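A single protein chain has been removed from this complex, and every other one stays in its place.
== subunit A ==
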Amino acid sequence: MPVPCKAGCGKNAMLKRPKTGDTLCKECFFEAFETEIHFTIIKAELFNRGDSVAIAASGGKDSTVLAHVLKTLNQRYDYGLNLMLLSIDEGITGYRDDSLETVKQNRDDYEMNLKILSYKDLYGWTMDEIVAQIGRKNNCTFCGVFRRQALDRGAAMLNVKCIATGHNADDIAETGSEGTIPRVKPLKYTYEKEIVMYAHYKKLVYFSTECVFAPNAYRGHARALLKDLEKIRPTCIMDIIYSGETMAVKEEVSLPTQRICTRCKFVSSQEVCKACVLLEGLNKGLPKLGIGKSSKAKKMLEEYNANQNNMKTVISNINDDCKKNNCVSRGKVCRSNRNTTNYVEKEKNEDKCCSSTQEKTKDSVATSSSKINTLLQDYGISENGCVDDKITLNGESSENHNFEVDLHNEDTSLIEENDACVGACGKMDSLQIGF
C-alpha cells in the first residue's frame, strides 16, 4: 500500500529518512536534502563570499554528491564561490586509475577545473610500490598520511581558502579526523543512506569499487557496529557526532600546535611531519619506521645508523689492507689490486643498495685504488653519495678510452640508474617537492 509524502505534496513517498523518520517523495527529499546542507553551510559559516574552494574528489559517492550539491547550492543561493575539484592519484592500479575517470566525468558534468596530484610526483613512490615494500598490513597508514598532506599541498597550489571533503555523518561518527589547511564538511550531518539515495535518484555516476589493498577493511569493525546500531536507532549517528562536538578539553591538556616540518617546510604538528618520517623509512629500506611508537622508530634509526657506521669501518679497513698490499678476499690472500677493487666496490654497492648494472659499470671504470679512495670518501662522508658518484664516474669515463664510444649512453643510463636508486638509498633530497 503506497505511503503518502509527508510534505503533503500529494505524491507517494519514495523513502523514509533515517534522521527524522519522515516519509518523502523524490522531489521533497531532494529539497530537504539540499536545504539541510545549505543550513549546515550557512549556520557554521563554512564559506565566505568570493572564496575559492577545492572539493576533494575521489570519484566515490560522497564527493560526487558533494560536488553536485555544492554546484547546485552555489547557483541557487548565490554563494559566490569559485569551486574546483582536487584529486589525489595514489598510484593504485585497478582502483584509482579507474576512479579518476569518474572524477574527469565530474569535471565535465559540473564544469569545474580539476587538479590531480600524484604520490609519485610528490613523494617519489606510488602506493603500488609502497605496498611492494611494506606488504598489505600497514599500507593504509602511508596512504592516509600522504593523502592528507597531498590535499594540503594541492590546496596550496590551487591557492584556495579551504578544502571541502565529502565526509558524511556516518564517517565522522566512525572516525573524526582533521587536517592542517581548513577542511569543511558540508555533508557532516548527512546520512550515508540519503547520500546514496540522492545519487541513485539523481542518476549521478560514481565509482564504487573497494580499494584493492584494503578489501573489506574500510574501517571495518567500527563501520559494521555503527550500521548495526543505526538499524536499531537511526539517531545514534547524530548522538555520536553531538558528543564529539561538545567534548570539552581541560585547559591544562596541551593540544598539538601547528608548526613547520623541519624537513619539507610544510605545516605539521610535529618537528618532523609524519609524511617525512614515513618517507624516510621507505627510502632507507625501513618501511616500518613511521608505524607504531616513536621510541621504536628511534631505536630502528639508531640501529640503521650503527649498521651504516659498521659498513664504513669495514670498507676503510679493507682499504687500509689494500694499501699494505696484503688484502684478504673471501678468506684467501687477494691476488691483485683489481680484485681488491671489485671487492671494495661490491661492499660499497651493498651499502648503497643500488642495482647490478651500476655495479658493473663501476667495476670496470674504477681502475686505481687512489680513485677508489676518493670515491669511498665521498660515500663515507657525504650524504649526497649518489650525486657525487655520478660526477666522479663521468670524469673517469672520459679519461678511459674503452668507454668513449658508449659515453653518451653510459651517462644516460647512469643518470637513470641514479634516479631509480634514490628511491631506496635514503636520500631525503630526492624528494622533488617544489613549492
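Here, a contact is a pair of C-beta atoms (placed from the backbone, for glycine too) under 8 Å apart; a residue touches a chain by one contact, two chains touch by 3 or more; residues count from 1.
Basically, contacts and distances are computed from a predicted model.
Visitor: Identify the UniProt protein name of the omitted chain, choosing among "tRNA(adenine(34)) deaminase", "Exoribonuclease phosphorolytic domain-containing protein", "Mitotic-spindle organizing protein 1" or "Ubiquitin-related modifier 1 homolog".
Guide: "Ubiquitin-related modifier 1 homolog"
Visitor: For the chain left out of this view, which of A:Val3, A:Ile42 or A:Ala306 touches it?
Guide: Going through A:Val3, A:Ile42 or A:Ala306 one by one, A:Val3 is the residue touching the chain not shown.
Visitor: Hey, which of A:Asp98, A:Asp228 or A:Glu245 is the one touching the hidden chain?
Guide: From the options A:Asp98, A:Asp228 or A:Glu245, the contact with the absent chain belongs to A:Asp228.
Visitor: Could you tell which one of A:Cys9, A:Ile116 or A:Val196 touches the chain left off the display?
Guide: Final answer for the missing-chain contact: A:Val196.
Visitor: If you put the missing chain back, which residues of subunit A would it touch?
Guide: Interface with the chain not displayed, on the subunit A side: 3, 12-16, 23, 58, 60-63, 166, 168, 171, 192-193, 195-197, 200, 206, 208-211, 216, 218, 223-224, 227-228, 230-231.
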